[in-house]
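There's a structure below that I have some questions on.
Removed from the display is one protein chain of the complex; every other protein chain stays in position.
Chain nomenclature is as follows: A, B and C, assigned in order of appearance, with residue numbering initiated at 1 for each chain independently.
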Amino acid sequence: MVDSKHKWKAWLYLSPALILLAVFTLYPIVNTIRLAFMEDYGMMKALSGATFEFGFGNFEKVVEYRNFTTCLKNTVLLCVLTVPISTVLALLIAVTLNSIGPLRRFLQTIYFLPYVTNSIAIGMVFAAMFNIVGNVSAEPPLITTAGIINNFLGIFGVEPINWINVGSSYWANITVMVIYIVWNALPFKILILLGGLQSINKQYYDAAKVDGTSRARTLWKITVPLLSPMIAYVVITSFMGGFKEYSSIVGIFGETMGPPGNKGAMNTMVGFIYQSLEGQHQGRASAASLILFAIIMAVTLVNLQVSKKKVHY
Amino acid sequence: MKVVLENLTKVFPSRNKKAGEEVVAVNNFSFEIPDGKLIGLLGPSGCGKSTTLYMISGLQKPTSGKIYFGDDDITALSPENRGVGLVFQNYALYPHMTVKQNILFPLQNLKGEDKLSKDDMLKKAYEAAKLVQIDELMDRKPSELSGGQQQRVAIARALVKMPRVLLLDEPLSNLDARLRLQTREEIRRIQRETQITTIFVTHDQEEAMSISDMIVVMKLGVIQQIGAPQDVYDSPENLFVAKFLGTPPINVFDGAIRDGKVYIGEDAVLDAPGVEDQEVYVGIRPEGFELAEDGALHCELRSVEVMGRDVSIVSANAQAHTPVIRSIINADNKVDATQKEVRFNLKAHKTFVFAKERVTWSMANEGKTLYTFNKASQTLNAKYDGKSYDLGVLLTDEDIAKLEKQAKQSLSPVAKFFIKQGKKLLGAAQAKVAPAVELVQSLIPEKPALTGEITYKLAMGKNKEGQTLYFAGGVDNARLCVTSDIQKAVDLHAELVTKVVGEGKKAKTVVEGYNVYYLDGETKVYPEITVANGENHEKRIFL
Amino acid sequence: MAENKKATVIMHERDIEKTSKLQVVNNVFGTFFRYLFLIIVAVVVLFPFYWMIISSLKTLAEYRLSVPTFWPKQVVWYNYVEAFTAANLGTLFKNTVIVGVVSTILSLVITVLTAFVFARLEFKGKNALFAMLLGTMMIPGELFTITNYETVFRLGWLNTYTVLIVPFLVSVFYVYLLRQSFMQIPDSLYLAAKVDGTSDLKYLWKVMIPLAMPTIISITILKMMGAWNSYMWPNLVARDADMQLITNGLRNAFTEATSGDTNFPVQMAAVALVSIPLFLVFIFFRKYIMKGVSRSGIKG
Partner (left out) sequence: MKKKLLCVLLIVVMLATTVSLIACNKNSAGEANFVVPEGGYDGSAVTLKFYHTMGANLRAVLDTYIVEFNKIYPNITIEHEQVGSYDDVRTQISTEINVGAQPNIAYCYPDHVALYNVAGAVVQLDNLINSTEEGIGLSDAQKADFIQGYYNEGKQFGDEFMYTMPLSKSTEVLYYNKTFFDEHNLQLPKTWAEMEALCAQIKQIDPDCIPLGYDSEANWFITMCEQYGSPYTSATGDHFLFDNDTNKSFVKMFREWHKKGYVTTQEIYGAYTSGLFIEQVDTNSYMSIGSSAGATHQRPAKDETTGEYPFEVGITTIPQVNASNPKVISQGPSLCIFGKENPQEVVASWLFVKYLTTTVAFQAEFSMVSGYVPVIKSVGEHPAYANFINNADGGANIAALSAKVCLQQEAAYYTSPAFNGSSMARDEVGALMIKCLTENTNDVDALINSAFADAVDECEYNS
């Protein structure tokens, strides 16, 4: 690195960014921390002149919540399931895409479509695809239509599965969420990984070819290690994003964050934060987001540690 | 393992899709590499040597032709089934693996009956490492190695499975000068020890000459000369080969043969008994000069550089292609550097004479020459039915105007339009020579690979008999029309322009059959038009 | 190996004919399955997009049927007409273009300067500061909204271009991308420039920016797309009809006259309208976006 004698210059160049960050990022963070320690703080209440004591009450409230463990469990589970699946799938797609000639650009453009497709539309279509219409809980059950997914599975003789409707099981719900989140995450990951693949020197592949390396071995022994910085980047950022999962659940289950009759079954940490904001518990929401931040921070540090060992630069 | 290449040709589609041009990287390449030899493929960049190497490795498929290893035709086999080892120019060492892992990698890929035990693999890997003397570095990563060490690892990796043929792509180009000397000796040694048929590619003639059993000099995809390095150096078959080999390079002069003597300017420098009078090039190796008070060749002395054993005399001659000529003589000869003139006698075996009058290009069908263009005389000649037609004649602006006037009276609007376009082309080029010649020149670009666009031209000319001829065609060589019937020329031109340029289709679509319009307006389709090209016609004249 | 004996070849001889045939079969199957895989993925990816389009072509009554139809029984275009006429397109476009262009330019300037500092200059606490910036990416941003709303209100920025442009000018992600790109430019160039007495800014302008152009272009495109697509913030702070951006104007929940529910077919039509330009941008600039992403190399 080059040493600059004019250190003031560095600060001068940084100043626009730092000032903006101070006002629109740092200050909100400081404010969040402040509110997190004001017991039972509510913004509307504050406007009416109420005062709040300083303490850990908000944190206690958060942890005491009867569904807190559910939120935490869902958050972690979704993250742990979706990040590897979406990364591996994106990698496979990118590698396959990179290996074909005709239609490549066309397919690449198609894979980017979800990026510009509105999330409302996507959530609605997923819900519709898995939705069973009918009185499934009546005796005997009555099914008007089992939804496109069940109809498709029916071809292979699978009985209709209650994915997201009334009385659906936890794991069915999780499965749908995983499929949806993975689907949502693919375009960006494919884009990044494809970009990475294209910057790998083709000679490595020629060398592997001359040596008779099988496709699977080429992928595992050459592509993955050479792509590891990109993969690490994708994994770390998707963990960060994964812990903030919320809107995708709203997309499928609506604001109830769970199948009908099982409100909150799919709730997550950010879902809880929104719920607290809705109920005018800004203090509680702030505390919850600090807790979430701590979790993300810890996971990211672990991720960085792992990637230091595994990633080839 | 003997390697035989038979009529190997590689054509690349052009990168620029709109132009639709194809690039012939390797053209009709045939030669045999004897078993256990070290062969250097030598030529300037873009001559197709690397392409040839990659075709032997199987990474690239030839457009036509066959490759044999021994007696087996392996053209259709993919690289992994050929049993070749390839060392890349940048080594392509896997950066995330240690040296050991890199060398082991090809062995771990072996399947089925070829599969080795772990111990065997390690043994082989260490053998290979020892061979290239890197067995101490096995646990390092490539990034921790010097360039020379990386090169050795790359060779070890290519050698470890004992390939039938070892291929090296510019193996020394990424090394510094000192390492280069050392490594090339190393390659020589390894090849001798393993007796593996080895082919390497280089643009450095010194490198090729120093270690090869045989060199193949290439230019623009065409073999120029094959032979033992010294033979090629001592007896170049054409001016290109003569110029390409040797440092300092050969000195080239314009000369002539008159009355059985070779002249440079007014100096009769050598005898050439029985050789027809003609303009020639005279190439003299730097060591081909002998200082003599009464030497035949007069040169203007510029400077004398003493280099210990030798003395280098720098002088100038009006006929030389370079501003100065460099001659190397024994240091025993004392040179008075204050003199204005220096005179040389020439050593006959170091002096080569090349034909000057050359056909710059020719177009032939089934061995029969159709058109030839002579650059020196700037004439275009067409032959058909045993008759010869000289086509290239100077055409004045007046002539063109007259022709146009005639044309306007009798032509369709489409034809008029193209005549006008043709005039524009002529005007823009400010052609002194007949447009026919200019046209044909443009049809055969010297470096077809580099021209990005197709130009279709329509032009007029007059032959010696005073007959007006019209030309239409494009640089893709797909179609050329020389005809007295202007309508034919115009039609073809219009067809080319609308079909190819107008609709943006690839030129390929009109390449089916090579239509040549004859002078009398008759159309014949010739399936095989070959275009010979370039300076390899500057053949050596043996005195 | 003094005896010069021929080395033994490890690989066994191949039955050439059999191997060639096997190769062809492998190739054909390999290609077939690769395309099959990619096309299945493509269909899955396209399905919601397809759904959006057909929903926008359905009548409200058909949309509300309990058994969804996969092709509108009756294709209607009036949803598009309604989405189109409900909004004041001229103003929306003008605002979006102004906000998009200005914020992209300013953002680029700031991003370039910041990335330059982090990539080339040296000062105390640089790494800590950069780590801190990256750290802000970890915080759930939802909480910022209200505080930021308060801030811009106090600054008197509500319903101005400023409020749409300024708050999100700095993207840590873009700074990060560009820094990576800058870091790949060899130090020797910078040293050479210093020896020649070139100023930092001149060096930045003459050397680094041209070299990092692919990344800069892709940042530009992504930022523009972001401006086009942004919804939450503009919706909150620029409600005035003459200050709205295209997404807000078009998407602002088209409600049914009677029940007050969202009229989804119209909304889908609006969403489709908004997506088209973005999609076109991607098609035309795909090369640059890809280049930028791959060049920046996102390495530690």
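Simple rule for what comes next: contacts are C-beta pairs under 8 Å (C-beta built on N, C-alpha and C of every residue); 3 or more make two chains touch, one makes a residue touch a chain.
As the structure is a prediction and not an experimental result, all values here were calculated from the model.
With respect to the full assembly, the chain omitted from this view is in touch with A, C.
Check C:158, C:185 or C:211 against the missing chain and you find that the one touching it is C:158. Residues touching the missing chain, restricted to chain A, are 6-8, 11-12, 15, 18-19, 22-23, 26-27, 30-31, 34, 42-45, 47-48, 65-67, 131-140, 142, 144, 165-167, 256, 260-264, 275-276, 279-281 (touch as defined at the top).
Residues of chain C in contact with the chain left out of this view: 61-62, 64-67, 82, 85-86, 145-146, 149-151, 153-154, 158, 236, 239, 241, 252-263.
Rule of thumb we're sticking to: only the chains that are shown with their structure count from here on.
In summary, the chains found to touch both chain A and chain B are C. A centroid comparison over C-alpha atoms places A as the chain most distant from chain B. In terms of their C-alpha centroids, the spacing between chain A and chain B amounts to 58 Å.
Across the assembly, chain B contributes 78, 81, 110, 161 as residues in contact with two or more other chains. Listed for chain A are no residues, as none touches two or more other chains. For chain B in complex with chain C, the touching residues are 36, 72-74, 76-78, 81, 83, 107, 110, 113-114, 116, 124, 161-164, 192-196. Residues 30-31, 34-35, 37-39, 41-42, 44-49, 51-52, 55, 66-68, 109-111, 113-114, 116-117, 120-124, 126, 133, 135-140, 142-144, 146-148, 151, 166-170, 175, 187, 190-191, 194, 200, 225, 229, 251, 264, 267-268, 271, 274-275, 278-279, 282-283, 286, 289-295, 297-300 of chain C are the ones touching chain A in the complex. Residues of chain B that touch chain A in their complex: 57-59, 78-81, 84-86, 88, 90, 92, 94-97, 105-106, 108-111, 157, 161.
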